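The complex appears here minus one protein chain, its other protein chains still in place.
Up next is chain A:
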Amino acid sequence: MALKMVKGSIDRMFDKNLQDLVRGIRNHKEDEAKYISQCIDEIKQELKQDNIAVKANAVCKLTYLQMLGYDISWAAFNIIEVMSASKFTFKRIGYLAASQCFHEGTDVIMLTTNQIRKDLSSPSQYDTGVALTGLSCFVTPDLARDLANDIMTLMSHTKPYIRKKAVLIMYKVFLKYPESLRPAFPRLKEKLEDPDPGVQSAAVNVICELARRNPKNYLSLAPLFFKLMTSSTNNWVLIKIIKLFGALTPLEPRLGKKLIEPLTNLIHSTSAMSLLYECVNTVIAVLISLSSGMPNHSASIQLCVQKLRILIEDSDQNLKYLGLLAMSKILRTHPKSVQAHKDLVLQCLDDKDESIRLRALDLLYGMVSKKNLMEIVKKLMTHVDKAEGTTYRDELLTKIIDICSQSNYQHITNFEWYISILVELTRLEGTRHGHLIAAQMLDVAIRVKAIRRFAVSQMSALLDSAHLVASSTQRNGICEVLYAAAWICGEFSEHLQEPQQTLEAMLRPKVTTLPGHIQAVYVQNVVKLYAAILQQKEQAADVQAAQEVTQLLVERLPQFVQSADLEVQERASCILQLVKHVQKLQAKDVPVAEEVSALFAGELNPVAPKAQKKVPVPEGLDLDAWINEPLSDSESEDEKPKAIFQDEEQRHAKQRPPEADEQELARRREARKQEQANNPFYIKSSPSPQKRYQDAPGVDHIPVVQIDLSVPLKVPGMPMSDQYVKLEEERRHQQRLEKDKRKKKRRERERRGTRRHSSLHTESDEDIAPAQRVDIVTEEMPENALPSDEDDKDPNDPYRALDIDLDKPLADSEKLPVQKHRNTETPKSPEKEDIPVMEKKSKKPKKKEKKHKEKEREKKKRKEAEKGEDLDFWLSTTLPAVAPAPEEPRVNAVAAAPEEGLEEPRGEVQDADEDKQQEPEKKPSKEKKKKHKKDKEERTKDKKKSKKKTPPREGVAEPMENGALDEDPLPPMSSYCLLAENSYIKMTYDVQGSLQKDSQVTVSVVLENQSSSFLKSMELNVLDSLNARLARPEGSSVHDGVPVPFQLPPGISNEAQFVFTIQSIVMAQKLKGTLSFIAKNDEGSTHEKLDFKLHFTCTSYLVTTPCYSDAFAKLLESGDLSMSSIKVDGISMSFQNLLAKICFHHRFSVVERVDSCASMYSRSIQGHHICLLVKKGEKSVSVDGKCSDPTLLSNLLEEMKETLAKC
């Protein structure tokens, strides 16, 4: 053995270390790969050695190679070996390597759990630190689950170095194991007020990160953060908090109001640019959230815009960039204030820095108006020409389209100009956005009827010069525009000047080099054109010409029939046959034009992109049900054709009626018109102008195309958008002149009918009349479409799992999995959780959990109301300008809080509750409400006081936490006890009180059907006593029962809740009652009854309430409490479990525990404090109690004695 050691260390002399490796690689520039593979072989040898130092050295080298791109996952096991080395030097190498290469797919990662746990609890803070750092990089759901509790313990470590790391890593744990969020949150919140700035910063960091994803759950922390904001001097923390507020304000406008002042103060006072910038950002967010209803913030907007202008004008490019970024946010709600700085933005468009130009582009989006659109786009077009690099040019292109098409082409006054711009854009080389241009062309042509003639002329020109577009095509997407061009020319062929020429252009052999889906559109639209031409020729009685066209098609179509693209091939051969048939008919001198045109009769209306999704599923339709029973497996070949149509635009997928006779067609058209007329979503200005089939009077229905004659109808060759700019200027000038004239001659006013808006406006944007009367058809949506936009949410968002309500109290079932039992901690902290209570519950059977959920929901309701109130409270306070002492506003508010502010959200909460709650449970009278409110205020004050005095006591808590006790686990416990049972039904019940309702308890009764009958019409009735009464629905007498709101099929159980009003709670009492129900089975139904005795123990009036030891001490000192005690002998159970039992069955919480002595606290629904001192001796337990009511205390102790006697 010794020899081996010596040999090992001699070997080591010759091992390369990291530096040698690096040097070697640098010396082998030519054959680096070969050298490295040699080194890897050596490393493999080294990893086989027993000496941990050698291994660590090897792993260190591997980490370097990983950086160079070599996969080192094969050494994962060796890395774990090095991680488990006892020396810090090696351990840290191991963890570094692991953090670089471990991930969720690493299978050996599960071997690390125990090692990491050991390191986390290492006495050396650096071992712990290095483990935390490593874990933060490779934590998996399993590791997170197994280690969550250990990490949570570390959050209260004595060393701030460990605390901050533990706090930070919790975020990763939450992400991987969302269930840990609620149990860990109270402690995380506590760390916001940690004395160490680093820990505090970490906690702020984590909460901000959480809140960014699900802000609404963190709204209740706003007061705390507000306090931090006004007291912290750490800019990092401030920035984070201010960013967080930016995310919260949209949810609570009142918060914004409160923030504005301190933020503007910061803006004025800080010299840190980063802080200034974030303040401005948040103020903007506030202004956005306030934009409706709060008029008086123009000063703040001005301040922001001013500050931003200073940033933008700064010579530092970074500030310029950020200034523009923030400016674009203001733009959304306050465009006017930004538009004043148009000069600055346009200037930035010429900046040498691309990032800045892009930001400036964003701003332009909001700066356009009818007036300046053309001018701005013209400027952008020159940039397009100058731009180097396709990304920027593509960005410009999309921006131009965005700007023009925004809010339904709101700013476009001249669509001819827009079409020309689009056509000009097709001349861009190498753009990826052909499809965007195409979509715009289609959209405009379909929705702006007046422009079709012009569009068609431009598109035919485009088709004619297709070779220009297509020549540089194959690489880029610009040929997509041909798709649009072909479709427009085909669909609106009646507007074509020279259809024959276009037809020929579309049948050129060159077309077959285009992508398949474009060819397919070509083929389809060739027929449309053909139909149009036939009709034209036949009307002119030019039989010869008509036959020539047919012949042309017969000759040219076969080139498409040979296409490799299935879609093209199929369409082409189908159409070829059709044309051949037409040819035969033509030969017999039969007029065919009508019938061919009939193929394309009818109008296609634009359909909104989401329309399909929004069609509601009709009632009674089950989409998953089989229409026919599935056939046997042998026939499973119907998969293929689906994909082919998917790329196509929706419009094309629309079916056209197959050849139908005239009558049938007319009938259908009629039906459709009828349907459209009845459809509220079908918005049209006039009855749809039918295309070819329209008979003469139909022409009147076409909206009058008021093309200004100053614009040439056809711009020869490629259009020049610039011309339009000039023309437009002239036109506007003309208009203005005319208008002036008109103003003088009022009588002529009627003529202004062409205007969309009559002249109510002053000389403003609105006043520029569009060149064409624009009839923008809205997109169709299905009837009953739901307006929801839920489909925008990504269901796979990992952060969605963290959307957890943190304000409801922890349920007993929620806890972090623990490996072993631990002693109770001193609940110094404001944590709601109660560890002993939690520990035993986790092992409970499922059924139990369900019940807990019910209870939890109940609690949640109450808590929600409370939370709303607290926040309202804080928000409704008017804040003094200077950073206030935290207590003051609260106290002021008690007197000053306006009633309305409190009332309103309460109503919301109740509304929300009503759904869940059918029992006539709470109908609190107003007076009661107020009373509670006061109660609560007092309590919050209490809490505040106690919190203030709480010194950090990690030192005390520490040894206890680590003192592990390996005790017998407690058997599962249930607070539900048997009420009554017969052959049909079993009833168990639990009684719960609430601090909000001082004279009410809720009895949850679980009814379990034990028979094979169906139980229905269940009704529960109780013989009321003077002291306790069952709350019955309004209007029923004291003898009526309360119906159970469900039925029970065989074997099913469900829980019903009943509310009882209690006068005095100091004595236990029993109520006699009956459950009546109808049991129905195959033989018939019988009426059954089950009598029971409902036992209200004094315990059932207690509510588990945490208490801090200082508050507890004060309570005892006050001397208002009377005392009583019991002693129980012969107890074998461990103290730990004993406490757990008391906590669970008697609803106490442990205040402090020292060795075998513990103080406990609980509170009754009527506000009695109950304090216990529990001491364990040899085989005996003594309980001393103090309570404000001696009767209650003695009764409670009696009940407790009973429980303890069973232990």
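Assume contacts are C-beta pairs under 8 Å (C-beta built on N, C-alpha and C of every residue); 3 or more make two chains touch, one makes a residue touch a chain; residues count from 1.
Just so we're on the same page, contacts and distances are computed from a predicted model.
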Name under which UniProt lists the unshown chain, selected from "SEC24 homolog A, COPII coat complex component", "Sodium/hydrogen exchanger", "Vacuolar protein-sorting-associated protein 36" or "Adaptor related protein complex 3 subunit sigma 2": "Adaptor related protein complex 3 subunit sigma 2"
Contact with the hidden chain (one of A:Arg117, A:Lys165 or A:Lys815): A:Lys165
Candidate in contact with the missing chain, chosen from A:Ser355, A:Ser369 or A:Gln1010: A:Ser355
Hidden partner interface residues of chain A, rising order: 9, 12-13, 17-20, 22-23, 26-27, 29, 53, 56-57, 60, 63-64, 66-71, 87-90, 92-93, 96, 100, 103-104, 124, 126, 130, 132-133, 136-137, 161, 164-165, 168-169, 171-172, 198, 201-202, 205-206, 208-209, 212, 235-236, 239, 243, 271-274, 277-278, 314, 316-322, 352-353, 355-356, 358, 391
